[in-house]
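Have a look at the structure below, then the notes.
With one protein chain held back, the other chains of the complex are shown just where they sit.
As written, the chain order gives the labels A, B, C, D, E and F, with residue 1 at the start of each chain.
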């Protein structure tokens, strides 16, 4: 496992707990809100979530569980 | 497994048992109804389910088993 | 496994054996008929099956084995 | 495994050996012919196979090995 | 494993070694040529391969390794 | 494992740590930025990330975790 960097990708999820993140899902849907929990499959819970479509607010979701295998990326610092 | 938060994503399914949830599926289909059961694959049973398309009621499904790998998100608090 | 509810999603398949079910498949195809058997992969056999497209009868299939990973949902009580 | 019915889905493949079946594949392709063999992955060999597109004969395939994970359904009794 | 037929699907690949086959891939691409080798994942090597699109020769590929999970079907006897 | 070359594909990720890379994702999205970490699933963290669509800057993402199974390619030397 020498080829694996010492910093690990999931560290950024751990560091982003309780802060705002932007999650891009397959099929041009995005969810923005506070990262509340995640697991090793990248299943993610967002609090105060908002569903975005084409960058526009589509609706407020409140608490939402995002299934890991539909996630394209998670950004803790996107505007 | 240090990188995994102590709150776990499936907790929100457990907390939402017997309450209304909104489930978004791949392919622009949504199902709304009472969460009755789920398993580790995120297979979910909804009671009094309604199938929505484009936000409109398409038909009443009653009891429905949703296959986990078609789920995009589950929201216990969406309007 | 504390987070898994005591009722299990596959229970509704077991309860629906020998009754009418509606199965939605990926790609906007639906099959309606009598649930005859299923396995842990959600492979399902329907007897007296009818293939529906856009809600209309496309053709009668008789006995049909539906592959689990193409299933979106199974509803024992859809109209 | 109490939730699994005693009849098993693959039984209908076993019973259909050496008879005509209709196989629907992902992407609106169908193959019709005599079921010659299958395995646990639902890989299937059809003899005297015909490829159908939109219900019309597209070409004769003779012997053809269908990969299991492209199968939507198999019907031994479709017209 | 009682439900598995004694003839096995991969037998037809074994029997087709060094003969012409037609391979249909996902996304409406086909490759025709001499079956040179295969493995348990259905990865396949074709010699003197030709890529077809809509039934027409698109280009000559010579030797080509086809990834198993993109294969829809393999026919040793298609015209 | 004789067929595996001594140079390994993940070596180029290791060599590219802390340098600019271009990542092409499924669905015609690209992300450009500094490779910060990766794991064996090819989950990748990019710092100072920019999301590109059709070659044009769509927005600045800052830190972003890209899920491995949405990646098409990673190029450390693309312009």
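The rule is simple: a residue touches a chain if its C-beta (ideal position, glycine included) is under 8 Å from a C-beta of that chain, and two chains touch if they have at least 3 such contacts.
Here the structure is a predicted model, which means the values were calculated and not measured.
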item: Interface partners of the hidden chain - shown chains only, full complex considered; value: E, F
item: Chain E, residues in touch with the chain not shown (by the definition above); value: 8, 10-11, 13-14, 17, 25-27, 29, 31, 36-40, 43-45, 49, 59-67, 69-70
item: Touching residues (missing chain, whole complex) on chain F; value: 1, 3-13, 22, 24, 26, 28, 42, 68-69, 71-79
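We adopt the following convention: only the chains that are shown with their structure count from here on.
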item: Any chain that touches chain C and chain A; value: B
item: Superposing rotation of chain A relative to chain D, computed on C-alpha atoms, to nearest 5°; value: 155
item: Shared interface numbering between chain C and chain B [over half = same, under half = different]; value: different
item: Between chain D and chain F, centroid-to-centroid distance (C-alpha), Å; value: 40
item: For chain B paired with chain D, centre-to-centre distance based on mean C-alpha positions, whole Å; value: 32
item: Inter-centroid spacing, chain D versus chain C (mean Cα positions, whole Å); value: 18
item: For chain C, residues contacting two or more additional chains; value: 8, 10-11, 13, 26, 69
item: Pairwise touch network: line, ring, star, complete, or other; value: line
